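Heads up, the thing below is written out as structure tokens.
With one protein chain withheld, the remaining protein chains of the complex are depicted in position.
After this line comes subunit A, so read on.
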Amino acid sequence: MTTLTKESGAPTSADAGAFLSVRDLRVQFKTEDGIVKAVDGLSFDLERGRTLGIVGESGSGKSVTNLTVLGLHNPQFATIDGEIVLDGQELITARERELEKLRGNKMAMIFQDPLTALSPYYTVGRQLSEPFMKHKGASKKEAKDRAIEMLTKVGIPQPKVRFDDYPHQFSGGMRQRAMIAMALMCDPDLLIADEPTTALDVTVQAQILDLLKDLQQEFGSAIIFITHDLGVISKMADDLLVMYAGRAVERGAMKEVLGAPRHPYTWGLLSSMPRLNSDIHQALTPIPGSPPSLLNPPSGCPFHPRCAFRSEVPGTLCTDTRPPLGAGRAAACHLTAEQKQTIFIDKIQPRLR
């Protein structure tokens, strides 16, 4: 079980049991217009063999968080505070050389757009072999065998021939498979998948999701799965983290968060998602407004300008005070537990039918 579903104890420092532990992460970018608070006090834990889904609109800090875990931000432009501990090793203060040894080896990333994420100048085979040769000290021949093995595993036909092809000779789905094969070359313990299926059509999407699940079972990796597609996340994740304006607003086991969500933002996400089995007269309800500027986020609860249930909270609590996110199954909202339950049952659930 992950610490997300533990009953008590706020996660204050790195849990000895957690494989990946992120504590109070803050990522800020200095721009000409001011400081962008891309991630603002984020904490979560992840165990081996589990999948954590991170959902949220574009610009909610999902990708920034995970690029930070890999240490891919340029320290010249980004200020990073907090703690990221992977298997007992602190990553934020780690030296670049140390991170290079971990990247692609112990932790690997699958990027969103397979069209631009592979270099057009080198063969797929070479791009797959490189990390294996570097991290495992393998010879060219061994790396080639391994690459062909992985290409076979992700379902690329004729992998021996395809090894020498360039990415532009691959179809979109095959490129994404090659990306996945590349991430899995060194058996990573942590796999970060940043919207790996967004650029693909639905049938290919389903294949890729199945593939990831099979591979997780085989290798026992921990997966962070970033998406804004709740349909995809419901197939993949064990636990769920809902992000808004660089903060976690709700977390818990996937089934609980999607089945009985407690945050108005999660309600909004669910109500704006089309369903095959819903009544055709039931209109989709989008969340009004747009995500806030991270240069100048709203005071108090960052979601208050878009929140339909603000009036239920007494006084100016929503505009002055930032609601804390408790431990375990929690939602960062000033509504009381009873209010949340009644609102969800009376107003939200009927829309989801």
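The rule is simple: a residue touches a chain if its C-beta (ideal position, glycine included) is under 8 Å from a C-beta of that chain, and two chains touch if they have at least 3 such contacts; residues count from 1.
In this section, contacts and distances are computed from a predicted model.
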Checklist outcome for this item: In UniProt, the chain not displayed here, chosen among "Electron transfer flavoprotein alpha subunit apoprotein", "Protein FixC", "ABC transporter permease" or "Ubiquinol-cytochrome c reductase iron-sulfur subunit", goes by "ABC transporter permease"
Next on the checklist: Of the residues A:E100, A:D145, A:D187 or A:D229, I need the one that contacts the missing chain.
Outcome noted: A:E100
Checklist outcome for this item: Touch assignment to the omitted chain, from A:V27, A:L52 or A:L70, lands on A:L70
Checklist outcome for this item: Filtering A:F29, A:Y166 or A:F219 for touch with the omitted chain leaves A:Y166
Next on the checklist: Among A:R48, A:K134 or A:H228, exactly one should touch the missing chain; which is it?
Outcome noted: A:K134
Next on the checklist: Take the complete complex as the reference. Which residues in subunit A touch the chain that isn't displayed?
Outcome noted: 70, 72, 76, 96, 100-105, 108-109, 111, 113, 116-121, 127, 130-131, 134-135, 166, 168-169, 179, 182
